[in-house]
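Beneath this line is the structure, given in structure tokens, with notes to follow.
Missing here is one protein chain; the remaining ones are kept as they sit in the complex.
As written, the chains take the letters A, B and C, and residue 1 is the first residue of each chain.
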Amino acid sequence: MTEHAHDSHDDHHGLGHVLPVKLLAGVLGALIFLTLLTVLTGTTYLYGFDLAVALLIATTKATLVCVIFMHLKWDKGFHAFAFIGSVLFVGVFLAYTLTDTKQYQDQIRDYAADTAIDSPFAQPLPDPPADHHHAAGEEHAAGEEHAEGDEDNH
Amino acid sequence: MTTTTPDVHYLNHEKGFKSWFWTLDHKRLGVMYMWSVIAAFILGGIFALLVRMELMEPNGYVLENAALYGFSDKLSAADLYNHFFTLHGAIMVFLVIIPGIPAALGNFALPMMLGAKDVAYPKLNRFSYHLWLTGAIFFVMALVTKGLDTGWTFYAPYSTSHSDSAVIWATMGAFILGFSSIFTGLNMLVTIHKMRPDGMTWFKMPLFIWAIYATAVIQILATPVIGIALLMLTVERTLGVGIFDPALGGDPVLFEHIFWFYSHPAVYVMILPAMGVVSELIANFSRKPIFGYRSIAFSSVAIAIFSFIVWGHHMFVSGQSDIVNVVFSALTFSVAVPSAIKVFNWVATLYKGSISLDTPMWYALSVIWLFGIGGLTGLWLGTLGTDIHLHDTYFVVAHFHFVMVGSAIFSFIGGIFYWWPKMFGVMYSEGISKLGCAIAFIGFNMTFLPQFVAGSHGMPRRYFDYDPQFEVYNYWSSIGAMVLGVGLSIALYALVRSLMGERKPAPANPWGAVTLDWQCTSPPPPHNFDHAPPVDGPYDHELVRWNDELNGYEPVDPVDGDPNLARMGSAKTV
Amino acid sequence: MIHLVPNLLAVLQSSSEQTPEGSLFFPPKASNFAAEADWLYNFIFWVSVVAFALVIAATVYLVVRYRKSVAPEPQPSPHHSTKLEVIWSVIPSIFLVVMFWKGFELFVDYRKVPAGAYQIQVEGVKWNWTFRYPTGAESNELHVPMGEPVELLISSKDVLHSVFIPAFRVKQDAVPGRYTRLWFEATMPGEFPFYCTEYCGTSHSGMITKAKVYETRAEFDEWLKSALNPYEGKSPAEAGALVWERKGCKTCHTNDGSNLVGPSFKGIWGATREFEDGSTGTVDENYILESIQMPAAKIVKGYQNVMVANGGQELSDEERDFLVAYITSLAN
Partner (left out) sequence: MTTASADAHGHHGDHGHDHPEHLAHHFDTLEQQFDSCKLGMWAFLLTEVLFFSGLFVAYATLRANNPEIFSLAASFLDTKWGAINTVVLLVSSFTAAMSVRNAQLGETSKLKRNLLITLVCAGAFMCIKYVEYSHKYHVGLLPPGMEHSMFNPETPYIPHGDHTGEYLELQAHTADMTPAERVHTMTTLGRFFGVYFFLTGLHGVHVLIGMGVIGWVLMRANRGEFGPDNFTAVDLVALYWHLVDLVWIFLFPLLYLIH
């Protein structure tokens, strides 16, 4: 115990780095500001860059949390390296899968178009029942072939 | 060098079921993992033999009779067959090969190789083992409730909406086993990072540690993805979230992507530690530093990284798009090079060595043969033009058995024979062990070589009955499977026999190996080392010499006159 | 077992190319892809054989040469050799690039459907294949003319299946909810096995049919015409037998009394059946029609409900009646 006692009053030595309150509070302020900003940008039209802007703000917030709250700035470099590495792996995972699924969407849509008629959604959606205590079952079955009584609604 | 067993060692310093079940000792956990994995292997092996017996003839009658005689009144023989091959695959993959080397041998040997008292998180280590047991219980529940007939790959939508078997027991079992594997990997990673002894820099670690390190990276980064894939599948099956099942607007190919993002790297969770074991065996039984140490170490890491970007080669005919097929095929070949380098380095290590052909070396040399075939046949499957014909045929079955059984399991068994004297302080009969190895080797080749031909002729996998044109291959394959079973049984007999009756005590260092695991008594004391011995290089065989009087090896410069503890490396540096 | 030796001899004898039995490693080459695919296979084979032989020969030689039975002592020898390591990394890499490139070229051929290919729709359902031709004809075996490019437009009604014709060296999964395709040009007349290679449940290995190749277009056209109305000129029972065969009934229900996934049709007409819920019933027309449309309604004791409503296929009223007639004809 005694040999480590001297560690605690020096911020850059010992087991960990102690963050000043001001810094933490400042980061919280920035995070809340960015949240409001993303709500604002999210509810306005940004000429097709909506997703990019939203992701940019989210990534900024995430970086703040990682670097300050999670001590990465003062931590071993290996932790940051590993964390960024894992995000890159997720990137590879996403990139391949997105590329692939985008290529074959036509085949899915063609098939869906050919078989759409079998679905209850092929017909316009029926009106909701006026009084659910009485007419629920009947109205419910209107848009579909399976004429099963659905008395389970409430 | 003393050949007497120490009075107090990790096996006897505490007694009773509880002292084992709640132990924190990595060696005890390693030993328990080993016996558990062997038990699961026997169960999986029985399923394999039933499958092979059924396939001996085109319209086999083994399972028909089982169904007839009330083994199951519900399932037809075909269903029974589907359950058996699925359980064979699932048990062998999730319960045997993935935990086999990293959890059993890694747990036992790795901390000692580092001169450490234990792994970094002993409680997490115990928790991993208990998770393994829980996962195993889930699989047994699947087996005794409704069985499992989805194939170990759990492809949607069959597994989500069509199979009437105990899919959720099995997926949850695999989910739990996944976390067991993650925690083992995490433990090994931290242990290797933080608990190396003085003088052991990254490039002075034994290659087994490099292999376990690369494996740990995969376990940490890939295994959670199978976790989420199986969880998604379970939720899809219970709540119908519509992610995979096309009837609900989902995409089954997406499941294959998520599944193989883990399951391809998982192949390397199986083979990398095996390569590590073989590297140890070849170096120590040639009594030489391994040839091309750095390229073997780097190739382990390279394989680990590349393994994440080649998963699509399992999906060349799945409906995956053409462009992605081509990219994945090209990347697949990038894994071939580091694998080949390892084999060449092993062979080069033999040059000017002093080769002793003890049982573990027999296994190591078998692996060069078996992995050679397993690796090379991968080339047909990575090549787009030939994979289209061979995909999902017996060619693939034979290929991955050569890699997963021929290489991974044979290395595992070789590793068991190698560390057995350290584990239990006894020597086995070399004659019986070698006989087992030889019969298993012959049986293995007899089982799987004909399957390549059946596959290139077009016999699809997972077939209950088949076209009579394939009979000749299946006949020999089934005979081979029985020979393989006999060989492995003899190997197990040799091991068990060494523990029974008149035990032949093992010296501390029967092989003249110079990694730290051999520098304590056999069996090791409860805490391995009081302090980590300083080390220099991993394969400095001059530090240990043969002594005719002892008929064994002894350290050239023993520490404090302790004949068990060689001053590794410090002979030169201190 | 008794046939083993002749079988083995037959395989060895037929190792010469281009016989209907196929060669040592392959089924017959019956499509435009076969020659190129087999060439590539053999190329990789011989490269691998040479590489493997070198590694094994070196291993055996070194083990024999440097074996020490007692008191092994190490000998000084190099730990590494950059030159050697570069050589044995680069030379295999060159071969790998060639393999990838040839495989890629062949793959492009596999995927480049020629304009004007004859399109046949293939639909997999547990455990039966249906082929639909542009004329509206339907069949359960694939019929194609020789020497013409044929495109298969593949889909599945339930789970993953996979179209595999070994003699044509083609394979493609049938994925529910979407189309996939493949093409080929048959180059040899005859009948070739057509397998499902994606595991699809109980009768996966029973999901086998044939690919029949006609030597001339005229023969194929003639078959197409006859396939357009398969029930014409047949008695109801005969037509029912055809329905049984073509609509996938026979995968699970035999006509000879042996029980597969479902009960056999043989001798059930008029019989009393015991159901899973303990009740009983007599097999009559209503029972059969109900069992086709709502299989879950009554499950015969000892069986599981694996049948899709309406047999998973669109059976017309007429076809259902034919089936009833067929089952009637199978009464004892």
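The definition used in the following text is that a contact is a pair of C-beta atoms (placed from the backbone, for glycine too) under 8 Å apart; a residue touches a chain by one contact, two chains touch by 3 or more.
The structure presented is a predicted model; accordingly, all values stated were derived computationally and were not measured.
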item	value
Omitted chain's touching partners, listed by label	A, B
From B:Met53, B:Leu248 or B:Leu357, residue that would touch the chain that is not displayed	B:Leu248
Touching the absent chain when the full complex is considered, from B:Leu29, B:Leu87, B:Leu189 or B:Met459	B:Leu189
Touch residues of chain B, complete complex, unshown partner	116-122, 124, 182, 186-187, 189-190, 193-195, 198-199, 220-225, 227-229, 231-232, 235-236, 239-243, 245, 247-251, 254, 257-258, 261, 527, 530-532
Residue numbers in chain A that touch the chain omitted from display	1, 3-5, 7-8, 14-16, 18-19, 21, 24-25, 27-28, 31-32, 35-36, 38-39, 42-43, 45-46, 50-51, 54-55, 57-58, 61-62, 65-66, 68-71, 75-76, 78-79, 82-83, 85-87, 89-90, 93-94, 97-98, 101-102, 105, 109, 112-113, 116-117, 119-129, 131-132, 136, 139-140, 143-144, 146, 148, 150, 152-153
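Operating definition for what follows: only the chains that are shown with their structure count from here on.
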item	value
Distance from the mean Cα position of chain C to that of chain B, given in whole angstrom	33
Gap in Å, rounded to a whole number, between the CA centres of chain B and chain A	37
Per-residue overlap in chain B, given as positions that touch at least 2 other chains	251, 253, 319, 322
Multi-chain contact residues (two or more partners), chain C	177-178, 180
Residue ranges of chain C touching chain B (in the complex, touch as defined)	1, 3-4, 7-8, 11, 22, 24-27, 36-37, 40-41, 44, 47-48, 51-52, 55-56, 58-59, 62-63, 66-81, 84-85, 88-89, 92-93, 96-97, 99-100, 102-107, 110-111, 126, 158-160, 162, 164, 166-167, 169-173, 175-178, 180, 193, 195-206, 208, 259-261, 302, 304, 306
Residues of chain A that touch chain C when the two form their complex	104, 107-108, 110-112
Chain A-facing residues of chain B, complex	193, 221, 225, 251, 253-254, 257-258, 261, 308-309, 312, 319-324, 327-328
